[in-house]
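Only a part of the assembly is drawn; its chains keep their places, and the rest are absent.
Order of writing sets the labels: A and B. Residues in every chain begin at 1.
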Amino acid sequence: MFKHEKQLLQEVRVERPNPTYAAMLTEQLGGPDGEMKAAMQYMAQSFRIKDPEIKDLFMDIASEELGHMEMVATTINLLNGHDIDTGAVMAGHIESQVLTGLNPLIANGSGYLWTAAYVNVTGDLAADILSNIAAEQRAKVVYEYLHRQIADRHVRQTIDFLLNREEAHNTLFREAFNKISGTGSTRDWGVDENARLYFDLSTPGKYFDLKNPQPPQFQPPDPGEATGQTQQNRILTTEHDIPQH
Amino acid sequence: MFKHEKQLLQEVRVERPNPTYAAMLTEQLGGPDGEMKAAMQYMAQSFRIKDPEIKDLFMDIASEELGHMEMVATTINLLNGHDIDTGAVMAGHIESQVLTGLNPLIANGSGYLWTAAYVNVTGDLAADILSNIAAEQRAKVVYEYLHRQIADRHVRQTIDFLLNREEAHNTLFREAFNKISGTGSTRDWGVDENARLYFDLSTPGKYFDLKNPQPPQFQPPDPGEATGQTQQNRILTTEHDIPQH
């Protein structure tokens, strides 16, 4: 059962309306790495989990993502201002202007409507948690892209909060992964010789080889390791920092 | 540039036609965890990778997945037999019978057409590789589900091969992940206090907590570890082994 509290998980503000950025931020409401996808993925996966601890974790995070969805939508709402005027939108979808009367759209930044094709569920805990770790990492990246394209102080604060929460979730999902390690699809890994072959099909050049296949397992966190990084600027702000391929 | 060799990556056979299983196997041709998705995801991600070793790895695996696609499609083709007869399909999509003249369909097992919404690309290597690790794990799980629902010896052999190749790819992607560790979106992790909070939003019950957020990092493989598992039956065959949530 879900209950709603009218107070946002964290209050949001904007310095001024910015309909173009409203369209851009819609990416995290209804895009493939957005809040609705996260909420629905964790909720859907939880439907068949037996382990009460893992199920609790999934529902805690799913509930929080529903709250993020509300924060993102409220921010979009404020950024859209009060004038229906497609001319004010320089890039991104125009449905807020012609269809929804400035109401946030459940779509990505260009108006592609949310689809459950974004949601990964396999019924195997190891696979599902790995999907969630990847999803959280992608969500962080998208918030980084959005952060560097807005100067509005309040919007940046909201993005900062959300980005850090994705890191928190990511960490928790990895803890859960280590907890279930060796069960389900991570058992009996690489026992067949085909799991040991490397097919060098892209020529010329060969860089990788493969000897001892093991199931995925995350490093247990080392309490002393995190401290040295705090002096760095964690949100990338210049082109040279773009985490390019 | 891609070249095609008429020989399959590994030859496929079937003991006998089985149109229902043909529909089921279509899941791995055009479903969210299928071969086309894998091929297109790695190929798309590779388009902006600068590091030649990582790019080579992605293209090697993408090429192999195209070859898997061909193997899966050829198996579906043989399973469909020679009679157009929807009545022979007990479950799954019927487009092979009414639309494509028994030609494999680029869809999932129930006929939902392949969509690029399945493909995850962020332009950040860490996020993209984590997406790939998760994708390979899910593909393995789906092959396990398919394996236990068919008695046909030849089809099982093909699934075995493909399942083991997903494990090989998974291992390689993790090696690549460790290689780029500490760059892109894995830098500067958890420096904000919001990355350290746990919101206990699903009540009653609290099991997890969060203290020291770290970016994901995989265990380096331990050469001695894999050996103990070989005596286990790696394809699960009874209900009790279902990797349930």
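Keep in mind that, in the parts below, a residue touches a chain if its C-beta (ideal position, glycine included) is under 8 Å from a C-beta of that chain, and two chains touch if they have at least 3 such contacts.
Quick caveat: nothing in here was measured; it's all calculated off a predicted structure.
**Q** Beyond the 2 copies placed here, what is the full number of copies in the complex?
**A** 6
Here is the rule we go by: only the chains that are shown with their structure count from here on.
**Q** For chain A superposed on chain B via Cα atoms, how large is the rotation, as a multiple of 5°?
**A** To bring chain A onto chain B, one rotates by 180 degrees.
**Q** If you average the CA atoms of chain A and of chain B, how far apart do the two points sit, in angstrom?
**A** 20
**Q** Touching chain B in the complex: which residues of chain A?
**A** By the definition above, chain A touches chain B via 9, 32-33, 45-46, 48-54, 56-57, 59-60, 62-64, 67, 115, 117-118, 120, 122-128, 130-131, 133-134, 137-138, 140-142, 144, 160-161, 164-165, 167-168, 170-172, 174-176, 183-185, 187-202, 205-208, 210-219, 221-223, 225-226, 229-230, 232-234, 243-245.
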